[in-house]
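Notes for the one structure printed next.
Note that this complex is displayed minus one protein chain, with the remaining chains in position.
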Amino acid sequence: MKDHLIETSGCIKCGACINECPVIATEGVQRFSGPRNLGVDAPRFLPDIGATVDNIMMCTTCWRCEEVCPANLPVPEAILHVRRQIFSAPNMLHGHRRIAENIDKYRRSVEPRNTHDQVSPRGKGEVMYFPGCIGKERIPSIYESSVGVLGKVGTDLWIPEGWVCCGAPLEKIGDWDRLRMLREENMTRFEGRGEIVTSCPGCTSHLIAHYNLEPLHTLEFLYEDIGMSRLRFKPNERTIRVALHHPCHLVRTIGPHVIDYAYSILNEIPGVKLVEMEDPGACCGGGGGVVAGYPDIALNLATEKMRKAREVGAELLLAPCPFCVLNLGRLDSLEIMEFISFVNERLE
Amino acid sequence: MAVIGRATTATALSTGCVTLYRPPGIVLSPLRTDFEMLNRLVSPFNSIVGQEPESIAGALNELRGFLMPRLEEQGLPMSGDFNQSHCLISNIGSPYSCSINPRYSENGRLDLSERKTIALLGFLGLRGFDPDLAASIFKSAVGRRGIRAYWTQIPEIRERYDVSPSEVAARSDHSPVEEHIGRSIKELDEEIIGIPPIFGLSQYQKKMGHLERDTGKRIFEVVTPLSLPGHRLQTALERVAAREGCRLLKGLTAIDMEFSGNHASSVTVRSRSREQRITFSKMILASGNLVSGGLVTNVDEPDQIVPPLQADTGRMPSTLSVSDTSLGSQALRSAMTTGIRTDADFHVVCKKGEVLDNVFVAGSALSGFSLPTGVGLGGVMFTSWIAAENAMEEG
Partner (left out) sequence: MPKTEVLIVGGGVTGAGIARDLALRGTSVMLLEKEDFSTGATGRSHGMLHSGGRYAVKDPESAMDCAREGVILKRIASYCIEDTGGLFIGIEDDDPTYVDRFLRGCAETGVQAKEITTKEALSLEPRLSSRVSSSVEVLDASIDPFALTLGNVEDARDCGAEILNYRVVQRFLVQEGRIQEVIFENLRNGSRESVRPEVVVNASGAWVDNVASLAGLRIPMSIDKGTLVVFNGRLVNRLINRLRMPSDGDIIVPSHSASIVGTTSDRVDSVEDFVVDRSDVDLLISEGQSMVPDLRHARAIRAYAGVRPLLGGRKEGRDISRTYRVIDHEEEGIDNLVSIVGGKLTTYRLMAEKTSDLIMCKLGSAGHCITASEPISNPMAAKTVRDLLAFPLIRMNRKYGDEQTDIIAGCTSSLRGKEILCTCEEVLRGEAEYFCSREDVMRLSDVMRRTRIGMGYCQAGLCIFDMASVMMEHSNQEPLDLIGHYLRERWKGVEPVLFGSQLRQEVFKRYLYDGVYHLESLLGGEAR
């Protein structure tokens, strides 16, 4: 296990993380003490870290603190480590307990609501597509369009039967018993084969860090493996003003190149007028278990994001992340769509 | 052209001011003439600009001429004249001197013989500025009467505390903060009013200007490190770069460099989960110093991030080495003068002695450029100018 105490001991108190934390910005330090306090300072008082329970679950794990840290300290991981250390099944937040119950009952982080039969690729292919809980159970268009797009470009897909939640939300709530259980179950179903693609940055990141696999996000797969030249888009007379949200886990835990790919693809789609909103990388509030644990905070951040999009006259907000789409979609202020869904609509 | 780097830089943490040259005979005797010190310590700098104040002035004028109009275009009007001998006030009240500063700090450039009265206005709940402390320190440092401290509350941070200036800046985008502040300022008798920085780049000129017109007083921003002014300068510079055609890739760390002979071909960069190789024809390393993450300390000594490169302790006596930390403040001096080894034209020199003809170093990554001589960003900006010119010149 990583030594988080030693790894965060390089802090020089520049305060950059505090200035950039989106949750502090909306809630204030009197409610959320912030990345430095939770990830760097409190863990030094090992017997007292339990006292962080009143606010540590408010962190959305947007990863901005590590990004802006001059020493690149692994603050988000340190915060997740504290969550792990203080995890206590009887004392879970109400929303987090629901996640655990969903895992126990359905092996999904969310309650399955989608009762439609969904497309299922036939045959055992070269490339494994890992659907992820949101895409399958809550926003079926994500699942359908991912499979659709990959099919359109001629990818030979297979989906592991009986796959379960990747476990990323469990890491966020600190429940490592369930995290390990899910990992074990999935690994047997993955059959140790081939390339892996997933539409969710959370799944991608988690499979890399905890399963030691090398999945690609659908955007990476499209851009790197398929290539722009094989993407043919339908002509479109009508222009639509589109803003692109940069999902935190996509840009910061996978890499900034992925959003570059998204821009490249958007540039090729006829009828798309790209409008750039202020601070497109600002967290939407969808991550870290905050939607379940502190829905008001998630809503505050989502509202702020939508305001920025409307301010530049966007008619459509795209986000290459199911959790972002889910959280932002709770507001009715602007049309929000997952990126691959949009690509699927426009692809020939 | 691409700029790759970390999201926080020394610039973003700085005061947003640039000191290029401080003339001798300055009114405030405790402040040294730092330029002389730089000249003595740093050889590449020396050899390029020579010893003559006039040639320095000439080169610096070019830099100013390039930079200032472009920053103004981004909403960050800068002013200043490096021949003046006045001083600004920092957020703790110490006198601060620089050559180029954001225009509204300029308003606080005080001629100490002036008879005008000054007030410092703090906002309850805002972190980082205590006008009582600042007034007291300024008085004891400079011996000036007529500087008073006041507090006020503004609705944007009512009921809260430890609010960071960036948060207020974000709020001030859609809230008339300047009107609330203006009301408090109008109640004051003093003619020159200092406030902490609370406006981001997009609002800076508009709101500060509004304050001045609305109150009829000279409003200035105290010089504050680790806060908005540096952030503004960083953002403005990024936008200038983008405007000039640069691509900015944030969140990537350089971990290795590939070269053969004296020519480098590519750099390997890493994000959290992926590695990529970026090829280039020329590279300028402006990776910063020990503090800003360009160099790292292992247990005993600073080291460089990118393996082929060599740390250089700069112009220190040969008996001193970086790991000789038993020498107390000498250890600090070594750490502050350590940089990446270069030759006189800022070409990088590798561990095994190869001089790379297409890789340059600029800024505080150069050895000797990080001494806290109060020169701030001036020296480092200047080296970027020189490095870039060298890079373009050499085919």
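Going by the order they are written in, the chains are A and B; count residues from 1 in each one.
Heads up, the rule we're going with is that a residue touches a chain if its C-beta (ideal position, glycine included) is under 8 Å from a C-beta of that chain, and two chains touch if they have at least 3 such contacts.
Note that the structure is predicted; figures quoted are calculated from it, not measured.
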### Message
Touch partners of the unshown chain, restricted to the chains that are shown, please.
### Response
A, B
### Summary
The one of B:Met68, B:Ala241, B:Ile278 or B:Val291 in touch with the missing chain is B:Val291
#### Entry: Positions on chain A contacted by the hidden chain, ascending
3, 5-6, 9-14, 29-31, 33, 36-37, 41-48, 51-55, 71
### Query
In the complete complex, which positions of chain B touch the hidden chain?
15, 30-32, 90, 92, 94-96, 124, 127, 130, 132-133, 136-137, 140-141, 161-162, 223, 225-226, 290-291, 297-301, 325-326, 328-329, 331-332, 335-336, 370, 372-376
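Please note the rule applied: only the chains that are shown with their structure count from here on.
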### Query
If you average the Cα atoms of chain A and of chain B to get two centres, how far apart are those centres in Å?
35
### Touching residues (chain side chain B, partner chain A) in the complex
6-10, 12-13, 160-167, 170, 226-227, 231, 249-253, 271-274, 276, 288, 291-293
### Message
Using the touch definition from the top, list the residues of chain A that touch chain B in their complex.
### Response
12, 14-16, 18-20, 24-25, 28-30, 63, 67-72, 204-205, 208-209, 251-257, 260
